[in-house]
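Heads up, one of the protein chains got dropped from this complex, but the rest are sitting where they should.
Right after this comes chain A.
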Amino acid sequence: MMQFMLLFSRQGKLRLQKWYEAHPDKVKKKITRELISTILARKPKMSSFLEWKDLKIVYKRYASLYFCCAIEQQDNELLTLEVIHRYVELLDKYFGSVCELDIIFNFEKAYFMLDELMVGGEVCETSKKNVLKAIAAQDLLQEDEIVEMALRDIGLI
């Protein structure tokens, strides 16, 4: 089971955090700080895997953003790399050449997309098509609401 996923920038700024295991905020901050500094100190050719406490850390850098997952001993490292990649693909498809700024400004969308891919720390839906379909349906609902609100504002309903 994945314990958490962190997205952070090369400057060490945390952009997204998803915790599947409950920790007090203080602990979360400490873990985040430690991992960010450990990973940023590593060189590009190094392996993507780390031993950390009793967890395995799998990370990968995409442009200016690091994606970092903590998994348990029996979990598969290589496939976790591909969970990250699938997530990046989804973000990319949705935002169109995703960049760090997209994730900053639309962090809630980034969360919603992750919730379709992973639920409770386990991979839930690996089909890119199905995830995008679900997100598109959400966007449709959002647009309906906006139209409805606009109509209400001008007094049509």
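In the analysis below, contacts are C-beta pairs under 8 Å (C-beta built on N, C-alpha and C of every residue); 3 or more make two chains touch, one makes a residue touch a chain; residues count from 1.
As a working rule, contacts and distances are computed from a predicted model.
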From "Aldehyde dehydrogenase", "AP-2 complex subunit alpha", "Serine/threonine-protein phosphatase 2A 55 kDa regulatory subunit B" or "Autophagy protein 5", the hidden chain's UniProt protein name: "AP-2 complex subunit alpha"
Contact with the hidden chain (one of A:Met5, A:Ile31 or A:Leu50): A:Leu50
Residue ranges of chain A at the interface with the undisplayed chain: 1, 14-17, 20, 22, 24-25, 29, 43, 45-51, 53-54, 73-74, 76-79, 81-82, 85-86, 94-95, 99, 101-102, 104-109, 111-112, 115, 119-120, 122-130, 134, 137-139, 141-143, 145-146, 149
